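Apart from one protein chain that is not included, each protein chain of the complex appears where it belongs.
Just so it is clear, A and B label the chains in written order, and each chain counts residues from 1 on its own.
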Amino acid sequence: MRLSSPSILRSAFRDGVIMSLLEVENVSKHFGGVMAVNNVSLTLDQGEIVGLIGPNGAGKSTLFNLISGVIKPDTGAIRFETRDITPTAPDRVCQYGIARTFQLVRPFNQLSPLQNVMVGRVYGSAPAKTMKQARHESEEILSLTGLADKKVRMAGMLGLVDRKRLEIARALATRPKLLLLDEMMTGLNLTEMAAAIALIKGIRDSGITLIVVEHVMKVIMGISDRIIVLNVGEKIADGSPRKVANNRKVIEAYLGEKPLC
Amino acid sequence: MAHWKKLSILTLILALLAIVPLVMELGSNVMNVMVTLFIYIILAQSWNLIGGYTGQVNLGIVAFFGISAMVTHFLWKAGAPIYLAIPTGSLSSVVLAALIGLPTLRLRGMYFAVGTLALAQAAQTIVANIFTRSVSMPGSFSATYSLMPRYYLGLIMVVIAITVVYVITRTKIGLAMVAIRDDEQAAQVTGVRVFKYKVIAFLISGILAGLAGGLYAYVRLSFWQISIVFSPSWTFDALLAVVIGGAGTLAGPVIGSVFLVVISEIFANTLGQAHLILFGLLFILVVIYFPYGLIGSVDRIHQLITRVRK
Partner (left out) sequence: MNAVIQTILIGIVIGALYGLVGLGFGLIMGVMKFVNIAHGSFIIIGGYIAYWVFTLWGVDPFLSIPAVMFVMFFMGLILYRLVLSPLLKYPRAEMRIDKSLLVTFGVTWILDNVVTMLWTSDTRSIVTAYTGTTFNVFGARLGLTGLIGLVIAVLVAVALQLLLTRTYFGKHVRAATEDSGAASLSGVNVQRTYLISCGIAAAMAGVAGVVIVSCYSIAPSMGLSWLLTAMVVIVLAGEGNIAYMLPAGLILGLIQAISTLFISCAYQQPISLIIFILVLMFKPNGLFARGR
């Protein structure tokens, strides 16, 4: 899984100026009595890899749902580049340049891998002009993500690892500026994990900002420029991997789980 | 290569269908069955577009069939030529599709299904309340009645319906449709404007169902009650044809319709209403155990054979 031609992944918006790409401001969301996300604020700079961690049920996936517009916050605002995207529908959010994967993989099971990626090329931001062009570019993206030789009729026939790759490929095909990856590495073996890390770095090098949710601490601490920690819906830490790993609150939140690093 | 093979087979079938009635006397029975088959194929393709490709279980497709049949019938009776009456009928289907689709397509799957079912039922009730007497074309029409023009018009409309579905599924719209069917939310976060493409699929499906309804009005000159063109059995037959043949494929609805028409020719006389029950059982079996229909089963057998050969 080597990024031989990162140009295909290059986002349309790219001028090297450091600015905050995403601003989440005092966002809350509850389900019944559960505060899934509680008054969370964060900002994201262009070109970062931010690791988002926290115990199960901390609200990480919910935060992704909020940013991608799948659900609406009860209170608070979300800004992307200069736009307020709080009330924006998910398809628009995607066209503005935010793509995501799902924790439980959801490729289009009855479509071929190529068609899966083509949906992103045709409907994402900076869409392809023609179906022919979309097909061509999608084939490139498939080979970038190591799926070129998976000639199956339906994506549902792929193994779990390949379906995860396919979800990344589909997300990349929308030409995002910001990519949200939700537990991509759960269930991968060491070799696959190494490949996935290389892929993530390649994606970043092509100019895409990432938020990565992972449970494998070694991995997340290794690839992230910055770590944000959620616990029971609240943000309890935000800083460099080293600082976060030594944070008292974070250690408490993880007490009983595996030690950090 | 395979593409050309398919195309030449299709051309051959089409040529046969076009030529045989000219050179051979088929008899009104066979011709009637063929015309019925054409109606089924068009209606099944209509359901296929919204149900098979887009995954929206429309249980009220008969509403579009019925309104077009009704409009066609009355326009034709009022003196409009049939080649104008049928398109106008189809147009009325599209209008109705917009009226029904805009509120219901926003609803979640089961509410959409029951909503469309209920709206179609309401249409039947309303029409039955308005037109209580039997309607028919004037006697001069039945005196000159011939199945030939019906056969050829039907054949042309079948070709149109299949071509429309073929072309749409090859475009950007078709890609959105199948993505929505497989996972609405995943499609949405990949940039697909789900509602918009559902509406498009629904409207085109409405046009096709309207064509089928128009053809039916052209074929059948009298109705003891016009509201029977809204009978839910049309919906059921369309679903049955699509599901048995293979939903979300181009050939599935055609194969399913042929199957259905042939089987009901065999059983309708011997079993009477019981053959409908047989169809119901068949339908349930196919939905549960053969989710890809006859086409899918053939495909699977084909795969098994090639695997064994290797």
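Here, a contact is a pair of C-beta atoms (placed from the backbone, for glycine too) under 8 Å apart; a residue touches a chain by one contact, two chains touch by 3 or more.
Just so it is clear, the model here is predicted, and its values are computed rather than measured.
Trainee: Looking at B:A85, B:L175, B:L239 or B:I255, which makes contact with the chain not pictured?
Mentor: B:L239
Trainee: Please identify which residue in B:G66, B:G101 or B:G115 touches the non-displayed chain.
Mentor: From the options B:G66, B:G101 or B:G115, the contact with the absent chain belongs to B:G115.
Trainee: Which listed residue (B:M24, B:A78, B:I288 or B:V308) would be found touching the missing chain in the intact complex?
Mentor: B:I288
Trainee: With the full complex in mind, choose from B:G55, B:G191 or B:G248 the residue touching the hidden chain.
Mentor: Of these options, the touching residue for the absent chain is B:G55.
Trainee: Could you list which residues of chain B touch the chain missing from the display?
Mentor: Interface residues of chain B facing the absent chain: 55, 57, 59, 103-104, 106-107, 109-111, 113-115, 117-119, 121-122, 125-126, 129, 184, 232, 236, 239, 243, 273-274, 276-277, 279-281, 283-284, 287-289.
Assume only the chains that are shown with their structure count from here on.
Trainee: Where on chain A is chain B touching in the complex?
Mentor: Going by the criterion above, the answer is residues 68-70, 89-91, 93-95, 99-100, 102, 106-111, 115, 118-120, 122-125, 127, 131, 170-171, 173-174.
Trainee: Give the list of chain B residues in touch with chain A in this complex.
Mentor: Spelled out, the residues of chain B in touch with chain A are 170-172, 175-176, 178-179, 181-183, 185-194, 248.
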